[in-house]
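Down below is the structure, laid out as structure tokens.
Missing here: one protein chain of the complex. Every other protein chain is in place.
To keep things simple, chains are lettered A, B and C as they appear, and every chain counts its residues starting from 1.
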Amino acid sequence: MIKIQKEDFNAENEIDKIKNLYSNVGAISSFTGYVRNENNNRKVNSINLEVYKDMAYKQFEKIINEAKMKWKLIDCLIIHRYGKLDINSKIVLVSCFAQHRKDSFESCNFIMDYLKKDAPFWKNEFYENSNEWLANSN
Amino acid sequence: MIKIQKEDFNAENEIDKIKNLYSNVGAISSFTGYVRNENNNRKVNSINLEVYKDMAYKQFEKIINEAKMKWKLIDCLIIHRYGKLDINSKIVLVSCFAQHRKDSFESCNFIMDYLKKDAPFWKNEFYENSNEWLANSN
Amino acid sequence: MKIKYFAWIKDITNNDEEEINSEEINNLDDLKTFMKKKYPDLKKYLDKEILRFAVNQEYIINNINLDINDEIAIFPPVSGG
Partner (left out) sequence: MKIKYFAWIKDITNNDEEEINSEEINNLDDLKTFMKKKYPDLKKYLDKEILRFAVNQEYIINNINLDINDEIAIFPPVSGG
């Protein structure tokens, strides 16, 4: 399941909806990314996250399929927000559903690696009196 | 935060309570373990999870401190249930809060490794007409 | 062909999307040459090869032929997640 949306989300509800489909899931590994109050030693007020939506969907689908070939994955959830996000807001959730821990864990990390490197999102970070486009360091 | 309890929990609420304390948290890695409907090719109906509670608290505290020495961890949450748990029930949640992904990710895996190996919990698995104590394979 | 711009590229093109059709453009390298002329401020970034290109929502690194129906995106390194 891939969602690219402006709105906030409840991770528990989103994960439950998928978990309820599979009684053979024993392991869910999740990563949640948040807007921090500082970055590169500068105080951050908010970010504006731009997305190339058509491409993001296409790339997320591709990476989920790749993960499914590498690991015994039952299902996978990616939610990525865009638009104006204040500090403490969720940016992204990746959850990988598997029978066993190792598969869920490694695939979740793999997807996050890809996402940081290739997902077509751009962060414009807003400070007290200025703003700046970021490139991902990690 | 360490909780050892019979009751179910809402991961989102538990994680939010901690996240709300820190605006510098940018990354939360979580693992949730569930009771699966089958194990070792046998249909499972439920499990009964026994715990040595005093020791579990002590050991969890120790491992969190160890993780905090190895990684830049801001906080850590472990919730481990015990008692009778039906299939699809949550068993355990480990969430690691950090500025950056790598720290949250590796410490979460480290804590789960420890937990599987040393946390004083014992699973009694219930099948159609029998039951069996398990030793952890992983 | 439809050209899409993201992040600070838009500040140079003053546009997030435009239709460009020219007989000069048969492949991606032609498009880059065309863009350098149309947007002189883009030249240094294109020359330094820090920008990324997607054709029909797929990353393209090598030169490929372009069709009039293609959607080409030009953008700086990403920063999601």
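Everything that follows uses one rule, which is that a residue touches a chain if its C-beta (ideal position, glycine included) is under 8 Å from a C-beta of that chain, and two chains touch if they have at least 3 such contacts.
A quick note: this is a predicted structure, and the numbers were derived from the prediction, not measured.
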For the chain not depicted, the shown chains it touches: B
Which of B:A11, B:I28 or B:L49 contacts the chain that the document leaves out: B:L49
Contacting the left-out chain in the complete assembly, out of B:A11, B:V44, B:A67 or B:I91: B:I91
Absent chain, residues of subunit B that touch it: 33, 49-52, 54-55, 58-59, 80, 91-92, 112, 115-124, 133-136
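We adopt the following convention: only the chains that are shown with their structure count from here on.
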Chain labels contacting subunit A and also subunit C: none
Averaged-CA centre spacing for the pair subunit C and subunit A, given as whole angstrom: 26
Inter-centroid spacing, subunit C versus subunit B (mean Cα positions, whole Å): 48
Euclidean distance of C-alpha centroids - subunit A vs subunit B, Å: 22
Numbers and ranges of subunit C residues touching at least 2 other chains: none
Numbers and ranges of subunit B residues touching at least 2 other chains: none
